[in-house]
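Now for chain A:
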Amino acid sequence: MAQRTAKGPAPRVPALDEELARRLLFDMMLIRRFEEKAGEMYALGKIGGFLHLSIGEEAVAVGAISTLRPDDYAISTYREHGHCLAKGSDPRRVMAELFGRRDGLSKGKGGSMHLFDKTVNFLGGHAIVGAHLPLATGVAFASKYRSDDRVILCFFGDGSVPEGEFHESMNLAALWKLPVVFICENNRYAMGTSLERALAQTEIWKFGHAYHMACEPVDGMDVLAVRDSIGKAVERARRESAPTLVEARTYRFRGHSMRDPAGAVYRTKEEVEREKLRDPIVLFRTRASEAGVLTDADVKALEKDVNDRVDEAVAFAEASPEPPVEWLFTDIYKEND
Partner candidate 1 sequence: MAVSKVVMPKLSEQMETGKLIKWIKKEGDRVQAGDIVAEVETDKADVEMEAFGAGVLRKILVQPGDRVPVGALIAVIAEPNDDIASVVAEAGGAAQAPAPAATTEPAPSRPAAAPPSKPAAAPAAAPKLPQRGDELVTREAPKPAATGTPATAPSGAAHPAAAAAPAGPAGGRVKASPLAKKIASQSGVDLRLIRGSGPGGRIIRKDVEAAATAGPSGTVAPAYAPSATGPEYEDVALSSMRATIAKRMPLSKGPVPHFYVTSDVAMDRAWELRESLNGLAGQPKISVNDLVIRACALTLLRHPGVNASFQGESIRVHHRVHMGIAVALEEGLITPVLRDVHAKSLAQIATEARDLAERARHRKLRANELSGATFSISNLGMFDVSEFSAIINPPEGAILAVGSVKVQPVVTDTGLGVGRRMKLTISCDHRVMDGAMGARFLQDVGRLLEEPLRLLV
Partner candidate 2 sequence: MPVITYREALNLALREEMQRDDRVFVIGEEVGLYEGAYKVTQGLLKEFGPRRIVDTPIAESGFTGAGIGAAMVGLRPVVEMMTFNFALLALDQIVNSAAKLHYMSGGQYHIPIVIRGPGGPAHQLAAQHSQSMETYFYHVPGLKVVRPSTPADAKGLLKSAIRDDNPVIFIESETLYAVKGEVPEDPDFTIPLGQAVVRREGTDVTVVAYMGMYYRAMEAAEELEKEGISVEIVDPRTLRPMDVDTIMASVRKTHRAVVVEAGAGFAGMGSEISAWIQEHAFDDLDAPVERVTGENAPMPYARNLERAKTPSKDKIIAAIRHVCYANGG
């Protein structure tokens, strides 16, 4: 994945070379295709419970995580397929988890909302809104405690911002100067409640000022802009052990969950169609093509690769057995080593 070679600080102004363009596009397309497929599998009854798709928001996950080292951490919400895949998890094991199978990342015990992958330092999908912000703060605390220079990216939605835990975490991270980057994926709706109906201050990035924290808004549909903004924040965290709040303005093209497929009650169809014109994948593909770093043939090859990976993931998940019933009682407590 993109971060694999991103050792050291990201360049301030990312030069769009072919290799980088290929990686960013591949990752975004993989997430898109994976989630489209997941939606299909949900409709077929292969996936149960809640399934929250991030289609439309891929640039935030990919752009942000592309700035990390492999030993850096990422932590997210219940809408975390994209972050998990961008961090480098095997799509086959992610799909198996969605299927509730034994080869899933969490042995089928977590599901769509609880993806964890210790091998890539992905610290989870957390499904109580706002609750993982303190966890991210604690992870950053541990980095500082150990004097290693590992950074954590904490993704959350605009729905977390009115929660007390957002403010407690912002305060603690700033008070203790912790290497954490808070990335608010502002898709303008907390489930069905629009930003205006939830927050007195709708310029979310400005909450950073209240806590004396570096902060800025960024166009979340522009993967390079995200990469630039988060790259600076990661560098700040790593070099200065200081937190940042970034508000990435984005949009989800699908509903809140599969039970709200169109997402059409609380927003207009026209709005959705208008936003789709800013599809981050289309925007980036066009830009790369215009810059001459990717040809149509390159894109076609990437598309095929992505489709193959996702088909493989589905086949793998289908073939994976259900977890044995005895596993109901494993992993409740850890036996001391």
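Selection rule, in plain terms: all candidates are chains of the complex that A comes from, given by their letters.
Going forward, contacts are C-beta pairs under 8 Å (C-beta built on N, C-alpha and C of every residue); 3 or more make two chains touch, one makes a residue touch a chain; residues count from 1.
Every value quoted in this text rests on a predicted model; they were computed, and no experiment measured them.
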**Fill in**
Answering which of 1 or 2 touches chain A in this complex, the right candidate is 2
**Prompt:** What part of chain A is in contact with candidate 2 in the complex they form?
**Reply:** 73, 104-110, 114, 116-118, 123-124, 126, 128, 131-143, 145-146, 164-165, 168-169, 171-172, 175, 330-337
